[in-house]
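Accompanying notes for the structure given below.
Of the protein chains in this complex, one is absent; all others appear in place.
As written, the chains take the letters A and B, and residue 1 is the first residue of each chain.
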Amino acid sequence: MNDPVQDILVSLRDRVMGVSETVLATVDGLVVAADADKTHPESMAALAAAAISLGHRLADQATTGTLRQLTAQCSAGHVIVTAVGNRALLAVVTDEGVDGLAFDREIPTVVDDLKKILAQDTA
Amino acid sequence: MSQETPAARNIPALLAALHAEKRSGAVLVSGTPGGVIHVRDGMVVGMETPGAPGVEVLLLKSHRITEDDWTAARATGTDPARLGLELVAQGLLGARELEVIGQAALFDAAFALALTSPDGWEMTAPRPLLDTGAAIPPDRLVTENTRRIRLLSNERGATARFARDRPDPAPAARDPQRTARLSPRHRTLLTAADGRRTPRDIAFTLGRGLFAVMLDLRDLLALGLLQSPSVTLAGRPSTAPRTPLSASTATPQPSATPLPRRKP
Partner (left out) sequence: MALLDTVLSTVGKTSGVTAAALLDGVTGLSYAEYGAPEPAQDAQEIAHLAVMHLNRAGFTGELESIVVTTAAHHHVTTRVDRQGDPLLLFALVDRDRTNITWALRDLAEHTDRLLS
């Protein structure tokens, strides 16, 4: 049987055109699960955790409310980091043609599903 | 001129109506993928969708235009719609070549949009579009899509499934004698097909058209160099807050009972 978290990550790649890699990490930067091939999940987890913590401070400094998502727009794709509750975060690597509408539609459900599963982790 | 959307049962019918009325505007298509169809005086002059690479991706990912030249052309303050013409003016791209790429991208987007049924559409005022000089009557898009779907599988559903497939290199792809007998184009494609990418993903990676990639993938599948991917997944670690392990659980205790032995 497949791990449900892994299934969610793989299905995100199926449901949103342009999603190429995803890494689910703890807020302290450790890999929980990854659907990755070209990126190094351990490094991605550490960097995404650092980025989102900087993002929180950025939002604080700019008094722009709570951070929802952090996007690095690059010439050949994007990296989008979203908080998954207060324990984890999801880093998604996409190409430049990503279906942004589908991404925005799918990501709240994905985050919610992941949050529910991770909440069951007690030991 | 009225901006009312003509009643139509599908996108080709809508485009035909816009063609008959020589209308201009943008048709926003919602769906998976959705897209934007740019219409000028009834002719289709551009189409953008996440389902197929646009002109910018075709130029940059194929390294036809370098990132630096692209950024420099944008920095001239030219209207984004005239960016292609700016590249031509700077001698970086032929005007006819731009038209070829514009047409190729347009037909490719039309093909990508034809693989799934749209959720809906609405007509808006004209939207910004990178001008390439392409202007296609909508009936040509329909005949070309029919030809493309017939070439791949004779049936839209099977073509749409192929478009979602993530082909993997077959064992034969590791045989240098086999790969040496491929065109450079097919060899490059073989390295991009890694079992994770759909034809669309490969098209974006290489800066080639979706339909062109699907045709070349079909060649490689027929040669037995590609296959459908296998699924291998592993478990995951817990995210529960870590507590130091106590000494008693950290070191496993030898079991009092001996291991079971099989009796002959």
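Methods note: contacts are C-beta pairs under 8 Å (C-beta built on N, C-alpha and C of every residue); 3 or more make two chains touch, one makes a residue touch a chain.
Computed from a predicted model, the values in this text were never measured in an experiment.
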> Looking at the whole complex, which visible chains does the left-out chain touch?
Replying inline: B
> Of the residues listed, B:G94, B:G157 or B:G224, which one is in contact with the missing chain?
Replying inline: B:G94
> So which of B:S30, B:S62 or B:S117 would be touching the chain we can't see?
Replying inline: B:S62
>> With the missing chain put back, one of B:L18, B:V57, B:A109 or B:A134 would touch it. Which one?
In response: B:A134
>> One chain isn't shown here. Among B:D69, B:D165 or B:D219, which residue touches it?
In response: B:D219
> In terms of residues, what is the contact footprint of the unshown chain on subunit B?
Replying inline: 58, 62-64, 94-97, 99-100, 103-104, 107, 133-135, 144, 147-148, 151, 180-183, 185-186, 207-209, 211-212, 215-216, 219
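The working rule: only the chains that are shown with their structure count from here on.
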> Per the centroid of Cα atoms for each chain, what is the distance between subunit A and subunit B, given in Å?
Replying inline: 22
> Taking the complex as given, what residues does subunit A use to touch subunit B?
Replying inline: 2-3, 5-7, 10, 13-14, 17-18, 20, 26, 30-33, 37, 75-76, 87-88, 95-102, 118, 121-123
> Which subunit B residues qualify as touching subunit A in the complex?
Replying inline: 30, 32-34, 50-54, 56-57, 60-61, 67, 164, 194, 196-198, 200-201, 204-205, 233-240
